[in-house]
Each structure stands twice: as structure tokens, then as C-alpha cells.
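Please read the structure below before turning to the comments.
The other protein chains are all here in position, but one chain of the complex has been omitted.
For chain A:
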Amino acid sequence: MISIHTIIKPSTLQFRPKRPSRKPPKTLAPIHALLQYNRKPQLAGDTPRVVVITSGKGGVGKTTTTANIGISLARLGFSAVAIDADVGLRNLDLLLGLENRVNYTVVEVLNGDCRLDQALVRDKQWSNFELLCISKPRSKLPLGFGGKALIWLVDALKNREEGPPDFILIDCPAGIDAGFITAITPANEAVLVTTPDITSLRDADRVTGLLECDGIRDIKMIVNRVRTDMIKGEDMMSVLDVQEMLGLPLLGVIPEDTEVIRSTNRGYPLVLNKPPALAGLAFEQAAWRLVEQDSMKAVMMEEEPKKRGFFSFFGG
């Protein structure tokens, strides 16, 4: 399901439902659809914005979301640093195609084997995007120490000579174990990635509770792997149902797309595809809303296609 927050024409269009609901909520604002391709999004909030991307359940698309939103932010002209906070299993470098360039990690920085700037891997195509991995596989990091280390890292990135980055994205590991606690330590806001199935929703609800207990209040949701045909056939929960269960504002709705697998195999983020894939467009829109601290005001529901008339052949 794709969110058409931007439709056509450079003018502002207001989509007002012709038949308002029987009990229209008083605080609902009218649906605005603005074309946003012809301007740069305005950065909201204090920089650097430290965002943790988490889910609870594994395999819902956290790393894919981190990679694509990070590259989208770089394309929009913002500087971003992505931190792969999974101590034991490292995947973010694979999605970005940077696996052969990771020589130093945070463990080496802590041990004094290298400086922090030597551990940052800069993307060759998008020079304002950098990757930092916590550790290499089979290396141990003292528990409880990781959270402090991340706080020092974020502080060091703020005070570096070329200036602080606009965004620091932290790819959280699955679960609510020590890795999760480490990853959320320096974060100010969170993006919760979930899929429209009950197991993922339950874990997402638990993770949201933990985040709120830890003091993170700005939590937005991305619903991934949406199948509009299954929603139409009532085999899958709709995005509005998911929102009703979790009670979180929507940052993005990503449709199921086979290009995700191909982009992973290539080590090329989905948002860079030409022509763009549907999921890539959705990630771009989600990145846009993240920059402006906005959320979705409407979602797209698939309907039966209208029957074509006789003159539809002539373009009617």
C-alpha cells in the first residue's frame, strides 16, 4: 500500500472526503496532499537527531529500512551516519555494499587501535553518508559497556571537526536483550518497524513499552511488507488496523516488493533503482517525513478497478 502524500501538480490539493463519517473526530485535520519533489525538506528538531530503528521481532526489515532511509537522507542533502549496533551479527554493510571496506570497528576504537574517523566508512557515491560498525563477528564486548561506548561515540560525532551529522541512525538488533539496551541508550527518537501480522505486532507493542520506559517518547511506526491484494481480500490486517492496535503515528507504509531481495543481493539500496521501485518510493517518502517530523495523514486502500467504457480505447 503506497501512501500518496504527494499526488500531482505543484499546487496544494486538499482531499476532503465527500461523505464524512458519522462521528467525525473533532481534532482531525483535513487531508493535505502536497507535491514535495520540487523542494528540499526542512529539517526539524535539534541536530544531530539520533534515531534508533528497532522492531523487537527479527526479519521485519530493520536493516533494510536503515540502509534505504540513510541513503535517502544523503540524497536529500543531509549528512547521515548509520551505526550497526548488532554486536554479534553484522548486516548493514552488506546491504550498502561496503563489506569489503570495513577495516576498523568501534571495538578497535575503544582499544586504541584506530581513531574514530578511521573507523567511519564513507560511501563513494554519497559522500555525506558514513557507516560505523560496532564490532566484527566473533569479537566480544563487555556488556553494560556498550551503552556507554555509544554515548561517547555520539558525543564524539557531535564534536568532530567537520561538524556534527544531521542524522545518526542506529540499527538495533532483534530482541530486547543487551544489544537492544545498548542500541537505544543514546537515542532521542525511535522508528518502529513492523509487519501486519499478529506476532510482529505483539513484539512491537512490547518494544514500544520498553522505549517509553527508557524515556524515548517520539516513536513512529513503519509498516513493512504490505500486500494490498491480501488486505483487499481480508487475509491481512490493514494499516489502519495496525495503527489502531499500536496507537503510533505512521511514518511510512512499504509495499511488498521483490526488488528488496535483488537490491540486497547486489548490495545496492533500493532507493537508488532507476526506474524507482514502489518500495523505494515509499522509503523516500518515509525519509521525507522523518526529516520534517511529520506523519502520514492518509493511507491508500485498494479497490476494485473501474470498468472501462467503450471509448476508453481513445483515452477516455
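Quick notes
By definition in this document, a residue touches a chain if its C-beta (ideal position, glycine included) is under 8 Å from a C-beta of that chain, and two chains touch if they have at least 3 such contacts; residues count from 1.
Throughout what follows, contacts and distances are computed from a predicted model.
A single chain of the complex does not appear, and UniProt lists its protein name as "Protein MULTIPLE CHLOROPLAST DIVISION SITE 1", one of "CASP-like protein", "Glycine cleavage system H protein", "Centromere protein M" or "Protein MULTIPLE CHLOROPLAST DIVISION SITE 1".
One of A:122, A:266 or A:297 touches the chain omitted from the figure, and that residue is A:297. Summary of contacts with the chain left out: across A:52, A:153, A:191 or A:222, the touching residue is A:153. Annotation: of A:101, A:115 or A:262, A:115 touches the absent chain (contact as defined above).
Chain A residues in contact with the hidden partner, per the touch definition given at the top, are 1-2, 4, 6-9, 15, 17-18, 25, 27-28, 31, 33, 35-37, 87-88, 109-118, 138-145, 148-149, 152-153, 155-156, 159-161, 178, 181, 205-206, 208-210, 212-214, 228, 240, 243-244, 246-250, 274-276, 278, 281, 284, 295-306.
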